[in-house]
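All protein chains but one are shown at their positions in the complex.
Order of writing sets the labels: A, B and C. Residues in every chain begin at 1.
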Amino acid sequence: MDKNFKDKLKKVNQFKVTDEIDIISLINSLKETGFNAKRLALACHIYKEMINDKECTKFFGLAGAMVPAGMQGIIHDFVKEGFIDVLVSTGANLTHDLAECLGFHHLQGDINPNNIDDANLLSEEMNRIYDVFLPNKVYEGIEDFISQLKIPDNTMSVSSFLKFLGEHLPKSSNSILRTCADKDVKIFCPAFTDSGLAMQLGFHHKNLNLNHFKDMLEMVDIAWDAKKAGVCIVGGGVPKNFIMQSLQICPNSASYAIQITMDRPEPGGLSGATLREAISWGKVNKNAKYTTLISDATIALPLIFWFLKKSKNNK
Amino acid sequence: MDKNFKDKLKKVNQFKVTDEIDIISLINSLKETGFNAKRLALACHIYKEMINDKECTKFFGLAGAMVPAGMQGIIHDFVKEGFIDVLVSTGANLTHDLAECLGFHHLQGDINPNNIDDANLLSEEMNRIYDVFLPNKVYEGIEDFISQLKIPDNTMSVSSFLKFLGEHLPKSSNSILRTCADKDVKIFCPAFTDSGLAMQLGFHHKNLNLNHFKDMLEMVDIAWDAKKAGVCIVGGGVPKNFIMQSLQICPNSASYAIQITMDRPEPGGLSGATLREAISWGKVNKNAKYTTLISDATIALPLIFWFLKKSKNNK
Amino acid sequence: MDKNFKDKLKKVNQFKVTDEIDIISLINSLKETGFNAKRLALACHIYKEMINDKECTKFFGLAGAMVPAGMQGIIHDFVKEGFIDVLVSTGANLTHDLAECLGFHHLQGDINPNNIDDANLLSEEMNRIYDVFLPNKVYEGIEDFISQLKIPDNTMSVSSFLKFLGEHLPKSSNSILRTCADKDVKIFCPAFTDSGLAMQLGFHHKNLNLNHFKDMLEMVDIAWDAKKAGVCIVGGGVPKNFIMQSLQICPNSASYAIQITMDRPEPGGLSGATLREAISWGKVNKNAKYTTLISDATIALPLIFWFLKKSKNNK
Partner (left out) sequence: MDKNFKDKLKKVNQFKVTDEIDIISLINSLKETGFNAKRLALACHIYKEMINDKECTKFFGLAGAMVPAGMQGIIHDFVKEGFIDVLVSTGANLTHDLAECLGFHHLQGDINPNNIDDANLLSEEMNRIYDVFLPNKVYEGIEDFISQLKIPDNTMSVSSFLKFLGEHLPKSSNSILRTCADKDVKIFCPAFTDSGLAMQLGFHHKNLNLNHFKDMLEMVDIAWDAKKAGVCIVGGGVPKNFIMQSLQICPNSASYAIQITMDRPEPGGLSGATLREAISWGKVNKNAKYTTLISDATIALPLIFWFLKKSKNNK
């Protein structure tokens, strides 16, 4: 333990929410409190530093049903504002992004998920994601679109395919796939065949063999070339590990690291593993600024984005 | 399941955080999303309705180390703004409120709680509450204050004692005890002897026998007389059960109910029990507006208060 | 970090469940694994040491709906076997123990709690505790019993009253109240008025003012006199804090400590706080053997008891 421990201590800020408060002053107040309020503030400040550090390559891992829960526009704007350099996503978020981009919608309502009869939903052809619903027919729409794609190269990498896909999507003010294609932000999806999107591809494009190893090696190259690395992990899972395994074998481990998760560390799974543990692996630098925020990402992401946007405007 | 289920469904709002956004428009957007973002918005709206419903008695259950984590001013302002009619608290929050009110402070810093050596803290006489610290000497200050109190009645109820205590505290812009005394908001503390405050009382006031049954019966009377009841539960525990057991035996169960907790329902403990379960007991009305928000209260409470304050100002 | 860290490391035991395995060999195997399997084994071994240490006073904190979930007989046998010297309980567990002892029953069945309609349960007068049910009429039975008690002293301590209550209960092979009375194991219940049992007392015995401060001081005396202290905390809450606050001010903090909880530490509440944190407070000794087991207690308690019983028989 740091010998100067006591000198570092300051009063907990028993702050007020006044009429003049805005997102920046609120976050600054929370930074002097405790528990996850403080961690939320640390996440905001660390991300802001990542953005202001011109040498930093910003990796963003996206797991959890963020698009179904209405976070598509937020993720889109993280990309649009230049807050993400490399996106690593589950296949599901990309499938749901495609659905919204093609004009379909996720549904919600004044409904308690515990009052739902899932057998009824089945007969109504309505798939449930906790308290969000996705009609079966959306998958038919995805199938129509996918079946007509003319894929130029059956052995391209997944990320190349996702760029090709994004370029062929309609203009959209929300689509993650489209925006990443437009802004030339790479999307990696290591478990791509674990998605509705990939299933339709597999059924309709029989000779497809997207080269997953090419993605893996490209990701290592990007991590290797990064002067500094910053990571923001939403939810954990394969996107977290894929970013971390690349940093592990590179000269520069992460100088900035944020994780937003509801999973817990004690059962040993990666999604709940603390960022501190990642130091032992050489994934996160021992001098890194990092915080593990225990919060539903649907609450944290809009607040963090609001803080970052306002900070950018204030400059 | 509701037969008109499908008619109630609306698009998930893939909202944007624009330059014009404020806390009210953000919350209104989140209300049309999913998961805990939606529940946070429901909590804001349900609390607002509770406040606007002039017939509603607003019960507030406070558990968890909220004062140490910097939420003292927020709770104080909930009382000051008239958002709480009856407060039920753990003894710990009152002890910590007393400490701050007497000029002592909780401490925090740029410290990862996992890097702390608790044996060192012990030798430094620094008590740890996750990432917040409380020097031992604070308890000596509390002892000095408590030992000199002239308690008028050894068998008064705990809530009467807490009012007496609040009245004898220095003026404070943050103290929950003082504000409740000033505003005549009753504080119940069913597990009072489970607190540092009560220990000092017991050591220095040998004949004290505060009448806990009087509190219990008064609480039932208040619940019985409420035309309508609204509850906001922070963290669960004894404060939750004490409010709920009173509503259970009264003609009017809660018409509005909010719980903010990080505990989970499956292991069967009350702190994690859903508000829906409370319907079976007659604690929450079957037609009540209610939501169980899974979030650290240190994140949720400032946001809810900000929404309520701004909504009040906008009127 | 310990300099001899590496020397302490041994192979993880990739154990087998053979035909010859029994609870003792299973637990011994798990002790050489990781995560909560290892902690379960540590809990077993630490409790065994507590029992074998003749100087150790064994404090047991009981929170969570353990009696409704079928753990009454297990807790009873912990007492009967001499594994508990002082029991600190929620009022709810005592109320449910009383119900079973008077011949009433908690109910369960082949039922998914998520398919339950709580409004229907309300009209059926069936109270729900996750997937366990308690008919309203049980409370009438409790009322009949309580209303006829001749309480000898209105200002006795709660623990004295609970002993009196236990002595007036029918013989039972499962009742915690009865067994503690028979075995002269003290039961403390700091939040006693937060229970159905106390509500009936309050309604039918108007002058009752059980002296909660007397309990608090007695508990401190017991902790003070303990040559060594061992604690086993089920679930946290008031029972945990009541034991810990007593140890905090005594010369001997806990030499052995076990906590079984599903709550998490990051939001700062006591139920999720690690036992390591308790070292900073002087509640747990810095050289103590301790473990925080993240498990539903309904799974852990029968296994720990089975291990302890079998170990005792093997001697």
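Assume contacts are C-beta pairs under 8 Å (C-beta built on N, C-alpha and C of every residue); 3 or more make two chains touch, one makes a residue touch a chain.
If you're wondering where the values come from, they're calculated on a predicted model, not measured in any experiment.
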item: Omitted chain - touching chains that are shown; value: A, B, C
item: Of A:G34, A:G73 or A:G196, the residue in touch with the unshown chain; value: A:G196
item: Residue of B:G166, B:G236 or B:P267 touching the missing chain in the full complex; value: B:P267
item: Residues of chain A in contact with the chain not shown; value: 63-65, 68-69, 92, 116, 118-119, 121-122, 126-132, 155, 190-196, 198-199, 201-203, 208-217, 220, 235, 237-238, 241-242, 245, 249, 262-273, 276-282, 286, 296-298
item: Interface with the undisplayed chain - residues on chain C; value: 1-2, 5-6, 8-17, 19, 21, 26, 29-30, 32-38, 40, 65, 68-74, 77, 100, 105-112, 114-117, 120, 124, 126, 129-133, 174, 262, 274, 276, 294-296, 298-300, 302, 305-306, 309, 313
item: Touching residues on chain B - with respect to the absent chain; value: 34-36, 39, 114-115, 117, 264, 266-268, 294
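Keep this in mind: only the chains that are shown with their structure count from here on.
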item: Distance between the centres, which are taken as Cα means, of chain C and chain A, whole angstrom; value: 42
item: Between chain C and chain B, distance of the C-alpha-averaged centres to the nearest whole Å; value: 26
item: Inter-centroid spacing, chain B versus chain A (mean Cα positions, whole Å); value: 33
item: Of all residues in chain B, the ones touching two or more other chains; value: 65, 68-69, 116, 126, 129-132, 262, 276, 296, 298
